[in-house]
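Data block below; observations after.
One chain of protein is taken out of this complex; the other chains stay put.
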Amino acid sequence: MAYFLSTLFGSIIPMCVTALVTMAITLIFKTSFTTNFAQGVISAFGAYVVSSVMTSNGLSIWLALPAGMLVSMLIAIVIDVGIFRRGRYVNALGKQIITMGLISIVVGATPLVFGIVNPGFTPFVKGLISFDLADGNVSFPKNSLVCMAMTIVVIGAIFVLLRYSKWGLSVRATASNEYVAGMMGINTHVVTAVSWGLAGAIGALAATINASSGNTVNIYFMTNYQVFAFLAGILGGFSTFHGPVIAALMIPLANNLVQYAVNVMGRPDLTGWSMVFVYGIALVIIFFKPQGIFGKKIAKKV
Amino acid sequence: MKKYLNKNYALLGKTPPKDERFTKVARALFFNPIGHYILFGVLCYVVAYLATNKIIPDLIPYSLQSSLAISFSFAIASIGFCLLMGYSGLASLGTGGFIGIGSYSVHYVMYQAELPLPVAIVAALLVAALIGVVVGFISLRIEGIYLVILTLGLSEILRNVYMVVEDKIKVKNFELFGTLIKKQHSLYIVATLLVVVMIITHNIINSPTGRAMLAMKNSTAAAQAMGISLIKYRLLAFVICTMYAALSGVMIMITIRSIQASNASGYYALITSLNILAAVIIGGFKSIWGAVFGSFVMYGMQTAILQDIPFFAENPEFITFISGALVIIVVMFFPGGLAQLILELKAKVKVWYKKIKEGIYGKDLG
Partner (left out) sequence: MARILAKKNSLTQKNIIKLRKHLDFYREELASLEGKYDEKLDKKLNEFLIKGNRKIAKLAFEACNKEQYAEAEFEAKLQKYDVRSYMKQRKLNHGIAKKIFKKASKGEPFGYLLVSRDKKMRALDKKRAKYIERLEKQKARFLEKNSLTFVVPYNRKKAALENEYFALKAKLEAEYTAKLYKEKSKIQDKIIKNEKKLSKAKHKIKATHTLPDDVLLEVKGLKMYFGGLKAVDDLSFNVKKGEIFGLIGPNGAGKTTVFNCITRFYNATGGDMYFENKYGEVVDLRSFKVHDIILQGIGRTFQNIELVKEVSVMENLLVASTRSYKTGFWGHVFATPSLKKEDKMLRAKAMRILRFMGLESYAGWYAMGLPYGILKKVEIARALMADAKLIIMDEPAAGLNDSETAELTETIRKIRDEFGVTILLVEHDMGLVMNVCDTVCAISFGQMLGIGTTEEIQKNEAVQEAYLGVSEEE
């Protein structure tokens, strides 16, 4: 039981990070109709900003976080306004490739701005929570709970905004048909730019959470979560907002649970295969339900 | 001789046909795309010889052979991707994982079992074909961006399998046809296989198979009405693409000799798939030469050219920065890639030439 609880609490950080990145990617996918491959590195760039503000100005992480989010947000808005709208012949595939080019640009720019040494990081709250159960000790950092609370607040706020605000309505209209939304008087440019900005900010938050638990920043350290997020997007179904987020919570949890099960069965040598197993299950589900678990089937006209 | 022949034609009152002006061999080499590929291979051999023996180190440095070998290894995968995306209209981000198939078969066949290179290649191709069939079947149900993400997931599965099975793989010097192949000799093998791949791809895209693939890309309904079986050609496209990627993995392995799978920016990760895609885009996604050139831009330019410039040697990060900017500029302003750019330039040069001629000889020259 204690081991099971430790597994659960240990999954909090990956779940939070994946959920946030998935939210960001879904926002961009719905409004710009492209998968943002640069999400990971832009988020990581935000974490770099947080770290440098902390170390150079001696500010606490709580004050540095908004700075990082702001920078990521500005980068994302610049990408949308400065690049996506300028290209004369840019189509869906072209947009994806542009985001790939952005990866190289951000990866190249990061050492130029912040130096080559990976900066250190401090958690939001220091200390461990530890208690004893009948069959052992359960302990996990307090930081996890803070991160979870922040994630819940942010994602909850975005869902509320999407559901009840005028901007949310515009996003949903743009997602269903950009052209018609434009004709209906929605300024799709603003909607897209705001979505990109929001996605950038959420990404920076996710990267900061990830960095605060691992105490280090690396430009590639969000790539795995980004892959999770894409998979979660189609596993949950890009046609809704809640689907991808739920799927995003499931993937890291499933990974840890598989590891737990393997260990309980007494085969710790198999833990490495847990990711393969989870991916395999996800792919099988997608193969049989291409629209995703929560997705709606769209009839195709010949 | 040529002059004399032309005189004969003049006497007979005939103009010489275009293809009778040169000897048969010259015609096959210079006026035939396949001849161009062979010439390219010969050029690679010459460069490899000059570089490894350090004959003109100022012009062809020793490091050139390794950067060319790496970029041409990736060019094989790029050509396969070209066939998949430019001709069949299917997209995939699984290239990184598929490349691993080749590398691992080299590790197991050549390093562990100590069998010769051709066995490793055959093993890699067989496994790749199997995986290609699986992806092909998936592509019948799932299309577009979903397929892209699915192949990305598949590639991640493969990478995780690699990480668990054997994180670090390597290969020693080996013998091929009685000669010892060291690390610096890999360009010979890579260039040979690249030329073979180029010729085979050229044949495929100019054959009924290539036309069927194009028809399928344009409209699946029309293709089916014309008797083209989607399942056959989708499977074929994916099988060819994965096989090329695996072959490319074999070549990368014998060029680099030691790879770690768990590296997030390594050869089997998402970044490789993205780079291959970018290479194809830069080159123009329907051009074989474009794919080769694009791979050079993505993988070889840094070590071959830019490092000699002092500024870039001091700030190697700028190279990554510039390659990213290049990709974006190409996508934004030249959607057909460099192949299209060259075509446009050719047309422009023709116009300029005509204008200059008019300026010299007057307008009514005909």
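Letters A and B mark the chains as written, and numbering starts fresh at 1 in each.
In this text, a contact is a pair of C-beta atoms (placed from the backbone, for glycine too) under 8 Å apart; a residue touches a chain by one contact, two chains touch by 3 or more.
No experiment lies behind these values; they were computed from the predicted model shown.
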*Considering the whole complex, which of B:84, B:123, B:187 or B:212 touches the chain not shown?*
B:212
*Of the residues listed, B:178, B:227, B:310 or B:359, which one is in contact with the missing chain?*
B:227
*Hey, which subunit B residues sit against the chain that's not shown?*
5, 7-8, 11-12, 200, 203-204, 206-212, 214-215, 218-219, 221-230, 236, 286
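One rule holds for everything that comes next: only the chains that are shown with their structure count from here on.
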*Report, in whole Å, the distance between the mean C-alpha point of subunit A and the mean C-alpha point of subunit B.*
34
_Touching residues (chain side subunit B, partner subunit A) in the complex_ = 91, 138, 141-142, 145-146, 148-150, 152-154, 156-157, 160-161, 163-164, 221, 264-265, 269-271, 274, 277-278, 281, 315, 317-328, 331-333, 335
*Would you tell me which residues of subunit A are touching subunit B in their complex?*
35, 37, 83, 86-90, 92-94, 97-98, 100-112, 218, 220-221, 223-224, 226-227, 230-231, 233-234, 272-273, 275-276, 279-280, 282-283, 286-287, 290, 302
